[in-house]
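Structure first, commentary second.
Let's turn to chain A:
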Amino acid sequence: MNMSRIVRSTANILFPFILVFGFYIIVHGHLTPGGGFQGGAVAATGFVLLLVAFSPDIIRDKFSFNSMKYTEALGLLLFIITAFVAIALGTTFFFNWLANGGIIFGESVAFGANPGILNSAGTIPLMNVAVGIEVIGAMGLIIMYMLSGIEGGNKE
Partner candidate 1 sequence: MAVIETLNTGFGSWNPLIWLAAFIIAIILAWFIWLRGESDYRKGTEQTKPFISGNAEPEKGEVHVRGGNMYWGFTNALEDYYERLVPLHSGILTDYILWFLGVMAIVMILVLGGGLI
Partner candidate 2 sequence: MPFILTAVFAFILYLIITSGSGDVLGLWSYEEIIAGVIVSVVAGAISGRFFCSNKNYRMANPLRWVLLIIYVIPFFIEMARANLDVAMRVITGKINPGIVRVSPGLKTDLGVLLLANSITLTPGTLTVEVDEESGDLFVHVINVNEKLAGKEIADEKDLFPIFNLVSWIRRIAE
């Protein structure tokens, strides 16, 4: 069921900002506290905010179960492919094949205290993004399924 009009409009306004903040945490995972899981959890909480403020049916029209499943599988696939590329390049599984390479995310970091460069850390930002996508999908799906389990039986 919908909550009151005030809560709904708060959720509407807050949702993009929570999303941006979650993405910020994901993208800055290698510089500041945070990373894929934390940022993904924050962004997923944004979805959960919508689910609680509106009736779950309304949200299910816009983000269907299938699209969330694809999101989750896409994240995991991205993650495991990033690891597989390292094998294809002749090194081991999970080798950080972009670090200190100079191109994308390839700048090396000086030792000691420094504020950090966003364009560093090799595959780690890619994996952060992948895990972030996965966690958003997974958490959203869990809550959506559990909410759907309240309503009726699981027979058609």
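The candidate set was assembled so that all candidates are chains of the complex that A comes from, given by their letters.
The rule is short, and it goes like this: a contact is a pair of C-beta atoms (placed from the backbone, for glycine too) under 8 Å apart; a residue touches a chain by one contact, two chains touch by 3 or more; residues count from 1.
A quick note: this is a predicted structure, and the numbers were derived from the prediction, not measured.
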Touching partner of chain A in this complex, picked from 1 or 2: 2
Sites on chain A touched by candidate 2 in the complex: 4-6, 8-13, 15-17, 19-21, 23-24, 27, 46, 50, 62, 115, 117-119
